[in-house]
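Below: the structure, in structure tokens.
As you look at this complex, bear in mind that one protein chain is not there, while each of the others sits in place.
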């Protein structure tokens, strides 16, 4: 009895994403964005994608490449203020954008990963974000129903991984990654470093291996991670 | 700028629990049960308590002391099969017992800790556990509404803690502890070992300090943790 | 029966085995067999059990047995543990039963007035594991069938059971009810049909034995 091996190739891992697929992509700004998996998704070129990601990165980075290539039909996000192209495409009707409060997007994804139907919250209940959303009273208090989010595929970026797919994230590169790594039918992780089984302390694993379907070990790190000179 | 210190005494920490309080208690079986905090709760003697705990421990251990002392009015739990006294008191009407599916109890507590109103699930929808529970349809599918659970106080047991209340749990002693450590108005942690600020790797903290109100460092470990000879 | 049940575990699966079963089933898998054993109190990658002398007081399975880790094991909290179950990451679970109906309904947590300790994690395992296998005696202590047209006890989950292993045979739950797959050595088709409380379809030709 030993734990199964999930190491695959970049091309093969991404090939499961077809036209019309929904794809969760980890990252908050640069940290934790799976730039190599995104580049391969651009290279393979499936279209009409629904992308679920906290933000739209910045010009010429990450999700922006998918916008340039015209592969995105819909973006489920929280804030795209740092990507003028995303805003322009939204305003021109070239992509549909659904905005969520940031912690509610996190909770909807987590609910999907936890096999729940949704969550009840009062966040945004007085705002236009609550328009057209189902409401319910529990113990005399009004809540909005926020449905669980799942995707066909999740692309996440880990700092370290073992062959079973146990993942550890670095610093604020964690963000949405462990949530998305539970919420897709197929979870693909890229990792900066492959470590042998047993090297990650069992108490310190951030995403347990059973949630991960395929592991892509990065040969080199995308230059998009470089510290920005502002 | 430095992080605040939360170390307190056992007596003072538990003194916030008055008659009629709701108290979450970590642990699954023996591992992770805060035996020292429970013993102090017995010593101080507040009555008419609602206890929220996965199980009722076994005879002469943990929660059982609170049953013996007659301090428990209500028990919210998942399984009490290893404590004949709890079953007898339930059958005699001496305590009220509310059973939850185990993962749903975990999610209700987590929802409380996440500031949500509740969750939607189909777990138990065909069973008597769903009787009298509110139902809702989302995207054409039927779900049960499970309300969020919060308590006046949570008692948790950590392996290591720093003075700010960052907690790390050991092995399967984690269980309900990090969930409860988010879900109470006042969170009290007992820790086997106090480490200096910075000794816990920032990536490996299980419960971040902002959730913890008071830290009790254990001078000696309760004999109730001893490995059972079966 | 346990040896035969171990055959249900395919390479690469994530599996949750009922109380007491893991060690017994695991003994029938080779040292290089790729599988991940899950226990709902927060561990993926259960290793061998320990005698008290070498046990870790913080490391138990959901049945309270002192277990160990293997290279690549991971601990997590109770919410993550059941997230794994409910979101479809658990390929297989093996559970005990008081009753199984011909529609695959399972009753295994409560006998009103006699036994009601709470369902623990059983409802989620039964309702959400991708495949649920029941291991049980064919009849109860009084000799009454456990396989029935309908459950009389409070159910754990509806339509969840795929296959039942008993001391008398291996029975599948199909769209048309119970179907015998294999029969225990020394048991006749008439005996197992008699001991089953619902119609039992027999395979055509020879019945495999175990």
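To keep things simple, chains are lettered A, B and C as they appear, and every chain counts its residues starting from 1.
Following the convention adopted for this analysis, a residue touches a chain if its C-beta (ideal position, glycine included) is under 8 Å from a C-beta of that chain, and two chains touch if they have at least 3 such contacts.
Everything quoted here is computed from the prediction, not taken from an experiment.
For the chain that is not shown, the touched chains among those present are A, B, taking the whole complex.
Among B:28, B:164 or B:225, only B:164 touches the chain that is left out of the view. Of the listed positions A:16, A:42 or A:129, the one in contact with the omitted chain in the full complex is A:129. Interface residues of chain B with the unshown chain, by the touch rule above, are 1-5, 112-116, 162-164, 166, 182-183, 196-198, 200, 202-203, 205, 208-211.
One chain of the complex is left out; on chain A, the residues touching it are 28-32, 54, 77-82, 87, 97, 99, 101-107, 109-110, 121-124, 126-129, 159, 170-179, 206, 225-230.
Simple rule for what comes next: only the chains that are shown with their structure count from here on.
With chains reduced to the mean position of their C-alpha atoms, the one farthest from chain A is C.
The interface carrying the most C-beta pairs in contact is the one between chains B-C. With each centre defined as the average position of its C-alpha atoms, the distance from chain A to chain C rounds to 35 Å. Distance from the chain A centre to the chain B centre is 32 Å, each centre being the mean of its Cα atoms. Here the spacing of chain B and chain C, counted between their Cα centres, is 29 Å. In chain A, the positions touching at least two other chains are 114-116, 202-203. Across the assembly, chain C contributes 43, 69, 75-76, 79, 82-83, 85-86, 128 as residues in contact with two or more other chains.
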